[in-house]
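For this depiction, one protein chain was excluded, whereas all remaining protein chains were kept in their positions.
Labels run A and B following the written order; every chain starts at residue 1.
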Amino acid sequence: MKGQRLVLILLSSLLVGCAVDVKPWQRDQLAEQKMQLVTDPMEQSFDEHIYFSKEAASGGKGVGGGGCGCN
Amino acid sequence: MGSLTVEQQAGYWVGRFKAMASPCEVLMEASNRSDAVALAQSAYDEVKRIEQKFSRYRDDNIIYKINTSQGRAVEVDDEMANLLDYADHCYQLSEGRFDITSGLLRQAWKFDGSANLPPMELIERLKSSISWKKVDWQRPYITLPSGMEIDLGGIGKEYAVDTSINLLKQKTAASLLINFGGDLAVTAPRKSGGGWCVAVDSPDRVGSSTGQEIELKQGALATSGDAQRYLLKEGVRYSHILDPTTGWPVVDAPRSVTVFAASCTEAGILASLSMMHGSGAEAFLNEQQIKSWVVR
Partner (left out) sequence: MQLKNRTLRRQLSLATCALLTGIPGQASSADWVVDAGVMSYSESDRVSAVKTIATGQRLTEETTISVTVLVDTLTGASPNGASAATTSQTFTTASGTAYTATEKETPLRDFEDTRTAISSSWEQVLNRLFRLKLGADISTEDDYDSLGLNASLSRDFNNRLTTVTVGAAITQDTITPSGGTPVERSATDGTTLAIQSKEEEKSTTDLLLGVTQILSRTTLTQLNYSYSLVDGYMSDPYKIVSEVDAVTGNTTGYRYEKRPDSRIRQSVNWTTAHHLTEDVVHFTYRYFWDDWGIDSHTFDLKYRYEIGAGHYLQPQVRYYMQSAADFYRHSLVDSEVLPNYLSSDQRLGEMSSYTIGLKYGFPVFTDGRLSLRIAYMQQSGDSSPSDAIGSQKQVDLFPTLEAMIVNVNFNIPF
């Protein structure tokens, strides 16, 4: 079940991807700092530590970052 | 290569040839004729190499390949990549006024001293194909949208002066002056301790001196401006310096600006940029503390 869900999401994102063509010179807005998927890495690192120490779920955004006891 | 001549003057040798549509000369404090010929030949070979590699009038070079790439990525060598990086920096620093894709505007503007201004629609149409921003430059790949063109004419001659100077410096410690159509550079002070005397041409009377003589011991001079190339309509003198951001010539630009800098390429860019400031050229040159000579 879970596997299927993943494949579906992946497929739909690729399908949408094929339909567009954004030329390099049209990517000015996408290149702005505020459009980065992680706009503020420091804030994210703070938040991830808080949530890691309070919730069972973690990760998802990337690899690495370091472990902690976080009780 | 019969077009290269070398002759002896009082205290130095001079090699002459034609390249990049300009008269070129190399002044050398060489000790004998064969050294002088070898040095002049090297400069000649170097300027021809650059002309062949970067001229937009050829159909066998990288410029042609890029201009006919129809939107496909073209891989370029290190030298071309360095020039494109440089063009990119100049574009950024000049806020779009220096743009190697602006050559298309020449299709509209013929600077023959007449009052014939091109139709607005033509300029607007050409402008849509002009903007370095539209070019995808990811060293070493350049992707030029079809319909656009690049042209290194704005820096080619000055660049050739600098590469020739660098090449000759490796061959001799003697003092040299290279002059390609008025853009020139000197390697070192002469044996006497003095420099080479250079006269700044008056744009109205080509070949005659304005009375300003510069003694050049080291560094380079480049001049922007040309007496024959302008349009005159209703009392407004349109210089041949085109502003790619408007598609129109710069109004009230000086007739010529000569700039002194460490290298000819730098002097050339500074001279062109100051022309772009029109009536503000002198203010720009002062603000940037650039050693220059302006003719109005």
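As a convention for this text, contacts are C-beta pairs under 8 Å (C-beta built on N, C-alpha and C of every residue); 3 or more make two chains touch, one makes a residue touch a chain.
Treat the numbers as computed from the prediction; the structure is a model and nothing was measured.
Though it is not drawn, the left-out chain touches A, B in the full complex.
When the full complex is taken into account, the listed residue touching the unshown chain is B:C90, out of B:A30, B:A43, B:I63 or B:C90.
From the set B:V14, B:A38, B:A81 or B:A188, the residue in touch with the chain omitted from the display is B:A81, counting the whole complex. Across the interface with the omitted chain, chain B contributes residues 78-79, 81-83, 85-86, 89-90, 93, 138-141, 159, 162-163, 166, 261-263, 265-266, 269-270, 287-290. With the whole complex as reference, residues 2, 5-6, 9-10, 13-14, 16-18, 20-22, 24, 26-27, 29-30, 32, 34-37, 39-43, 45-46, 49-51, 53-69, 71 of chain A touch the missing chain.
Here, only the chains that are shown with their structure count from here on.
For the pair chain A and chain B, the distance between C-alpha centroids works out to 48 Å.
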